[in-house]
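Note that this complex is displayed minus one protein chain, with the remaining chains in position.
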Amino acid sequence: MAEPAPGAGLFGMLAEFDRPERLIEAVEKARQAGFRRLDAHTPFPIEGLAERLGFADQRVPLFTLLGGIVGAAVGYGMQVYTNHAFPIDIGNRPLVAPPAFMLITFELTVLFAVLFAIGSMLALNRLPRLHHPLFDLDEFHLASSNKFFLLVLGNDPLFEEERTRAFLETLTPTRISPVEHTEVPE
Amino acid sequence: MTDAAPTPGGYAAITGEIVDIALDYPDRRAWWACFGLALLLLLSFFVSVTVLFWYGVGVWGNNIPVAWGLAISNYIWFLGIGHAGTLISAMLLLLEQHWRNSLNRFAEAMTLFAVVCAGLYPLVHLGRPWLFYWIAPYPNTMTVWPQFKSPLTWDFFAVLTYLTVSILFWYIGIVPDVASARDRARKRRTQVFFGLAALGWRGSAHHWARWRQAYRLTAAIAVPLVVSVHSEVSLLFAAGPIPGWTSTVFPPYFVLGAAFSGFAVVSMIAIVLRHALGLQNLVTPRHLDLLAKLLLATGLMTAYGYWAEVFDTLYAGEHQEMGTLLDRLGGVYAWSYWGAVVANFVPLQLLWFRRVRVQPLLLFLISLSVTVGMWFERYMLLVTTLYRDYLVSSWREYHPSFWDWSLFAGMLGVFLTLFLLFVRFLPIISSFEVKEALFEEKGKKEQAHG
Partner (left out) sequence: MDMDREARTPPHIDRRSLLRAMAASLALASAAGRRARADERALPYVNAPEFVVPGKPKWYATAVGFSGCAQPVLGKTYVGRPVKLEGNADHPLTGGATDVFMQAALLGLYDPARSQAPQLLGQAATWAAFDAAVAGRRLTLEARQGEGLRLLTGAVSSPTLLRQISDLLRRWPKARWHVSEPLSDANRQQAAQTVFGRRLDQLLRLDEANVVVSLDDDFLGAGPRQAPYAHRWSKRRLAWQQGQGASQLHVAESSLTTTGSMADHRLTVSPSRIGLLVAAIAQELGVGPAPAAPLAPTERTWTKQVMEALRASHGSSVVTVGAAHAPDVHAVALLINERLGAHGNTLTFIDPITSVPAPDDENSVAALAGDMNAGRVSTLVMLEVNPAYATPAGLAFRQALEKVEFTLHAGLYVDETARLSHWHVPLQHDLESWTDACSVDGTVCLTQPLIRPFYDVRSLHAVLDRWAGDTRSDHDLVRATWRHAWGSDFDDRWRDSLVRGFVADSAPTPVLPTIANRNVSIKAPTAGALMIDIRPDPTIWDGRFANNAWLQETPKPISKVTWGNVVVVSPRLAAERRISRGDELRLEANGRSITGAAWIAPGQDDKTLTVTLGYGADRTGPLPHGLGYDAFALCNDAGSWVLDGARLGTTGKHLVVASTQLHQEMDGFDFVRRVDRADRPVKKHPEAASFYPERKWDSPSWGMSVDLDLCIGCNACMVACMAENNVPVVGKELVEQGRQMHWLRVDHYFEGDANEPSSSFQPVPCMHCEQAPCEMGCPVNATVHSHDGLNLQVYNRCVGTRTCASYCPYKVRRFNWFENTGDDPEQLRAMRNPDVTVRSRGVMEKCTYCVQRISAARIASQIAGHPIRDGDVVTACQQACPTQAIVFGDVTDRASAVSRRKASPRDYSLLEEANTRPRTTYLARVRADRRPS
């Protein structure tokens, strides 16, 4: 999801909750309030949370399928091509012996599928990314332990520092903190 | 009930309990003791390989007819062990067996390192190891390609694929925990290390969503992969026209044996870690119980493989095959056959009793015996077949030389070294998945209450 360009205004507003249930409520309320550019940060995956935030991306499975197909083609193609590129009589077997070629074809199907799956996941998540405005907040390190955060991004049409903070107050988070843009632009 | 016993203090405590092992290792003296031993063995590895490369394969006991020896039987043994990790984490993940969360991380690591050892063996066993890459298809001055009808080429691709997939599966699985290690790290050095390894993971819900898609897909693909890999390894034998090898039983027989030995090793590691690092409330008796059940099940299937093999031979009654069978039962290497049968299946029967299954020490010993038994089996399958094949004129015994054994010890060193480093520096249990499980269990309870 596109992030606010550095420069004017805040990167976003971060609300901290101590229990996942509270975060889920907060997300729903924020959506009802009309916020669209939202993100949540949790120590572990929470079933359905992303969907509540409006996540409906099926590209990873598609890439995986694509990888599988490419792998199969490469695998079988390679074996057929090389056997024709330098034809050699091997134990009186025919040059192209599908039974013998199947195994490598399968292996490459698997290999490419997995490479595409994980590759696309990282790419679409914009990872690896070693620096991020959120990392500047001290409390955020708990996002990987036991705290649950809701982030309203600065480029949300409804975002306005004071009003957003007021709205978040109503969700009774344990803490609210504005997120500054990082000085160093990436 | 919850799989991990309810931890007082909830998520934070779990995180601490697991991640702090990596950040601030509890019992360093014991670790160093083990690591010292591992390094000694590792030294043996380097010495053995140097001698091997300097003089040639002749330093081993191999001969004609037994052109393959310990190197190949150990390759199959290690690779077999290397199958449990992926099986456990992938299959159980798909089956939503949350109890897996306490085991999958180190099971996967074990897999990785076992596969590394397995991969090294065929490499050093070559007559001209410096040319190993000729098995890979690449445009070369000879304009020759690999021979894709050879089981060895199949193996090359299978093992390579398996290694790559296992590494990726293990790595993206560990990233979130590495992130929490990064966040808890106080020392600059560890912050940088984990910071880089975590790829900047920040637990974004969108990230989690895609991560989950990729993770589950990989798991789904890994299960058939595991099966295919060891089937291919079995073809290394089954594709040769040698009595005692040419058998259609081999692929399933090998896969089951692999899972069998793998689960045995996982159980051993689970039991050791549990005691060494006080993870009693993460690796609970229930886990041991389930592992033991898996062990028993795969063991019985392997036993069926043995029986089927004998039955096939008797049923076909082919002269040469019969000869090989009788030789296995009563020949010079009968010890390896009966060693395999006894060590694999006799102590195993104790696992019918729950009391034994949850008794760590007993389970450990049984698993150990299975690991040894499976080694016997690999050795038996290779040697008894080759040392007496078709022509009686070429019969000759095979005895591993000192350098065969020293390299074997060395390989164990490679495994131990890698595994100890993993235990020392990385989260050995998937903390975020334990937390997730905890959360979902709670959810279920609340629904139950109303």
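The letters A and B name the chains in turn, as written, and every chain counts its residues from 1.
The rule we apply is simple: a contact is a pair of C-beta atoms (placed from the backbone, for glycine too) under 8 Å apart; a residue touches a chain by one contact, two chains touch by 3 or more.
Keep in mind the model is a prediction, meaning the values are calculated, not measured.
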* To do: Could you tell me which of B:L93, B:L199 or B:L386 touches the chain that is not displayed?
  => B:L386
* Structure fact -> Given B:A239, B:M374 or B:V434, the residue that touches the chain left out of view is B:A239
* Structure fact -> Among the options A:G34, A:G77, A:P94 or A:P128, the absent chain makes contact with A:P94
* Decide which residue listed in B:P26, B:G56, B:P224 or B:G330 touches the omitted chain of the complex. => B:G56
* Structure fact -> Residue list for chain A contacting the dropped chain reads 88-94
* Contacts of chain B with the missing chain: which residues? -> 55-59, 61-68, 122, 125-129, 131-132, 134-135, 142, 144-147, 149-153, 156, 239-242, 318-320, 386, 389-396
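Here is the rule we go by: only the chains that are shown with their structure count from here on.
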* Structure fact -> Cα centroid separation, chain A vs chain B, in Å, comes to 31
* Given the complex with chain B, which residues does chain A contribute to the contact? -> 1, 20, 39-47, 49-51, 53, 55, 57-58, 60-61, 64, 78-79, 82-83, 85-86, 88, 90-91, 93, 97, 100-101, 103-104, 106-108, 110-111, 113-115, 117-118, 120-122, 124-125, 127-132, 134-135, 140-146
* Asked: For chain B, which residues count as touching chain A in their complex?
  -> 10-12, 15, 137, 143-149, 153-154, 157-158, 160-161, 164-165, 168-169, 172, 176, 179-180, 182-184, 195-196, 199-214, 217-218, 221-222, 224-225, 228, 232, 235, 432-433, 435-436, 439-440
